[in-house]
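Take a look at the structure set out below.
With one protein chain held back, the other chains of the complex are shown just where they sit.
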Amino acid sequence: MPYGDEKHSLIFQELTNILGEENVRHGTATMTAYSRCLFAVATLNRARKPEFVVLPRDTQDIQNIARLATRYEFPYSIMGSGVMMPLHSAAKRYWCIIDPKRMNRVEVDEKNMFAVIQPYVTHAQLQAEAMKRGLFNGIPLVGAQAMALANHVWHGWHGSAYRTGFATRNILGMEWVLPTGDIMTTGSLAVPNAGYFWGEGPGPDLRNLRKGLVSENGSLGIITKLAVKLHPWPGPKYFPVADIRPCKTSELPDDFQWHFINYPTEKACADGMYAIGKAEIGGIMQRWGTQLIAWEYAKSNEEYLKLLEEGYWRKECLNLVAICLFPFTSAKQVAYEEKVLSCIIERTGGKEVSQEVYDKLKPFVANTLIRDNYGFRWTRPGNTMHTSMLFADSLDAVFNAQEEHWQHIEGYKPPFLDDNGESAWVLPFDFCHSGGCTVDQSHEKLEPVCQEVMKEAMDWLQHDIKAGMCAFTTNLAPADVVGPKFANYHLPLAKIKKALDPKNVANAGRFIDVARVEKAQQEAAEKAKAQQPPPEAPKAH
Amino acid sequence: MALKDDLAAILGSDYVSDDPEILAKYAADWSLVQPRQPDVVARPGNTEEVQAVIKNASDRGIPVTPRSSGVGYYGGGIPSQGGIIVDLGRMNKILQIDPRNKKVKIEAGATWAQVQAEAARSGMMVCSPLLPHPAKSVVTSALEREPILIPKTEYSDQVLTQELVLASGELFWTGTALGKAMKDQCFPDAFVPGARLWNGAQGTLGITTWANIKAEFLPVKDRTFFIAFDRPDDMVEALYRIERRMLGYECLALNRTNLAAILGSGGEKAKDKLSPWTIILIVSALDYFPDEKIAYEEESLAEIAKSLKFKTTHTLAGITGLDAKLPAVLRKPWADEPYWKHRQAGASTDIFFHTTLDRAAEFEEAINKIAVAGGFDTADVGGYLQPLDRGRAGFLQFGLRYHPEDNAEVSRAREFHRQASETVARMGGFFTTPYGGWADLVYSHTAGYTSTLKIVKDAYDPKHILNPGKLCF
Partner (left out) sequence: MSAEERKPSLPTDEFNRKWYWDFRKNAWYCLRCNNCKWIDNWEVKDARFARICPSNAYYLFDTYAAQGRMDVSLDLIDGVLKYEDDPEILDILYACNTCGGCDVMCKGVHDMSPINVILEMRAKMVEDGQLLPQYLPILESLRREDNTMLGKKADRGKWAEGLGIKNLAEESAEVAFFTGCRFSFDEELWKIPRAIAGIFKDAGVDFGIMGKDENCCGSRPAQMGFKGEFTKYAENNIDAWKNAGVKTVVTACSDGYYAMKRLYPEVGSKVEVLHMVEFLARLIEQGKIKLTKKVPMKVTYHDPCHLGRRLSQAISVFNPNERSMGIYEPPRDIIKAIPGVEMVEMFRNRECAWCCGAGGGVIDTYPDFNSYTATQRIIEAQETGAEAIVTACPWCERSLGDAIKETGAKIKVIDLVELVDSARQRGGK
């Protein structure tokens, strides 16, 4: 027990009363297991540990925890796989981490193409249940061992978003425990006898209180059940797999076709993607950075470094578009789309990769986008990972932004590692109506390196704020820090947070600092009283 | 200074009116929602003027109800508590047609007639709901979630980003329109809250001045199929199969009454030859090898037809040339007078909601029962089933035709609407955008959602000046 005071004992006793002794821990060892992850910030904050970890069984348990937390004013957060732990780790005294491992049910409505999932269902589990029924759900880059519910709510850029939309849009009915412990249901689940099938409404769409480029990280409550869209899967019931880990491969049946197209320039690459989107062909389309391919392909650091030294991926795949043609309608659809694709490749100046490269990419890399296995291979070179660039807008804007960020990163090498080339993963949404990218960097998990890495993130945050970029850093920073530069979007949010979470216990201190907002408002009011000129109002653009 | 004078000072006296005749026009719409007259109508010409009007209203605590066009069917623009109507009809510019990013940037008052005509010049269209009124605002259609005819994509929501004037008179932007570095403004989720918080809000959380709306390329070739069904359950099974294989562009199902109305005088004459329900499926192709695309989709459709034992045809009730004309008809607003829903009796009162396709038949049965009990004929009920999101859900609309000049019939239609709404709500039909009396039906059963919505309303509109009396506000 790290803090043996009276309040700690009271909270522990009450949590035990709610959940049973076997589902509550406060021992130092267990707290240690909820304090560390791959990111630099967690490495630097290794000493920061929660005081309680609990295992609720169901929604009612979570309601009881929320009510208890509000009564006794202790902060809490929920953590699925904990991959994004810096957003959920203990940041204050008496922190309680809710581990939803006992909430792991998945139910599929095959006819109406959705699944209802609890917080501890992985993407792989969801995929397995969907594929058995001729359906599928997208897979994020992070890997299918991540929790499907958290990913849909938090980020939700799935490999198939080109056709299926980004995952946050694929959320249907939700059951949501508010910080007060009350339940809110959304979409069709909000009304009697309708079920989970529809996501919007009734009226204004409150799903969007959870979602910007990333989410509010549970600061407005905990989602206990979530219905997600499933999409038609014209492939086999069980994902075809051969060989033994880590050399596992996968080949889809012949009526799925992967094409890997190289372009001479990024501009040509973007043009190619736009042309493919305009033709509305394919089930998956992405642009892979060479670094990303290098990470995903390598089965060991030795292999990774060997290919890096040879400059293999830079030579073969510098501006690569990967597209998979799906036989949604029939095998003839693929034959037709192949013909269309050939025309587009010719018109846009692309070239399909050599057979040798194709044979490397297809069984090891490509299918990870349908049924991801090796997402975390990106962490191999330094055993950690850093991302300060995640961005979405038009595909053109995405290409420009990732290039700008890549140039910026050059100034931080070392400590950033590699260079196989750019790591940017460009993912079009909705047949190229918009798109997103992430730019990831390898670095080593060494404390001085982590310090530098954090500096880069802070520098880029300042860049984004100054430029007016709606991006990852500006989303991760507390809303009150960036809000003044973005039409004061934080001011209504502060009111919402305060009303929903009056004791500021739900992932306290992240997302928005209400006290800081109120203090700033008070100071502004005092200034105004002293007849200072008001700050310039935002102008139309 | 009086309100009217204040507004005239902002907009010029030509654009402010408290003429009773004009006010009366704004008091009602095509729905049976109780009319209510505004105190003044303001017609701003740009965003700054909207801001100034709202600021003035906010200072006075006067309600503001936005109208983006002169066409309303569900009471959303009726000023339930009087005050100012902000008519955005003058703000009807098409700011950009962007084929590369497949979107249009348009002001709130831009109508379907304007936008589709302009988009077509660039070979594009905005995905349309079923034959909208030409004077209806495209932005409103999208914000109010009118379902589009094309379920080929997984995205039924059309608004990418928008500019809003908040209740304080300050400007706000949703999605990536919030960042000054974001030139294309294509992505709806930039910060919390995401852009869709303002969808389905009927202007209660802010007044939209412009929006980026998705657009699609017009197909170069189409082939229209009609599939007739006697039983809605059989039709639904066909829809599930068609959608699962991603066939076609426009795909919708109409009952005999609606189909006859849409087909015009020929349709009315041929009404008896029409089946109870008909699926209209338009198989289309873009630039590349259009014949080949249509051929493989047609082949798949034939396989489904064989397995489910239905027939596909290219003619309907002996009307020739319909299959060739229909794609263009469905990609434009309704062009004739009167509006198609009104041609049979003069008016229609609509019940529409979302459900899963497999429940369509039970809803139809319930609605028909209520119509008959109310002294109507089932032939008076227009039915429309729109598969959404590849058949994951369906939008079901029943429109009861009535004669607006017959007070007794109006009264019976009103009662039908009340009973049908209650029945649908009880059965689990989902009103995503609860207009008029539906708001009480919905929000009285959704304690958590309603209380949170009120918190959101208080945060964005603490004085409750924006379209008060709507939803749960």
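When the chains are written out, they are named A and B in that same order, and each has its own residue count from 1.
As a working rule, a contact is a pair of C-beta atoms (placed from the backbone, for glycine too) under 8 Å apart; a residue touches a chain by one contact, two chains touch by 3 or more.
All figures in this text were calculated on a predicted structure; none of them were measured in a lab.
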Exercise for the section: Check the whole complex and report which displayed chains the hidden chain contacts. Expected result: A
Problem - Residue in contact with the excluded chain [from A:18, A:53, A:426 or A:439] - result: A:53
Handout entry: Touch criterion as defined above, residue of A:44, A:91 or A:128 at the omitted chain
Key = A:128
Exercise for the section: Based on the whole complex, identify which of A:216, A:271, A:419 or A:464 touches the chain you can't see. Expected result: A:419
Practice task
Determine and list the chain A residues touching the chain excluded from the picture.
Solution key: 25, 27-30, 32-38, 47, 53, 55, 81-83, 85, 99, 101-102, 106, 121-129, 132, 143-146, 238-239, 241, 243-248, 250, 299-303, 305, 308-309, 314, 318, 367, 371-377, 379-385, 407, 410, 413-422, 444-446
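One rule holds for everything that comes next: only the chains that are shown with their structure count from here on.
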Practice task
With chain centres taken as the means of their Cα atoms, state the distance from chain A to chain B in Å.
Solution key: 33
Handout entry: Complex contact set, residues of chain A against chain B
Key = 111-114, 134, 163-166, 168-170, 176, 178, 182-188, 190-195, 197-198, 200-213, 215-216, 229, 231-232, 274, 277-280, 328-330, 332-333, 335-336, 339-340, 343, 392-397, 429-436, 467-470, 474-475, 479, 486-489, 492-493, 495-496, 499-500, 511, 537-541
Practice task
Using the touch rule from the top, collect the residues of chain B that touch chain A in their complex.
Solution key: 47-48, 100-103, 145, 153-155, 157, 160, 163, 170-173, 175-176, 178-187, 189-202, 204-205, 209, 214, 217, 240, 244-247, 286-289, 292-293, 296-297, 299-300, 303, 354-358, 389-393, 425-434, 439, 442-443, 445-449, 451-453, 455-456, 458-460, 471-472
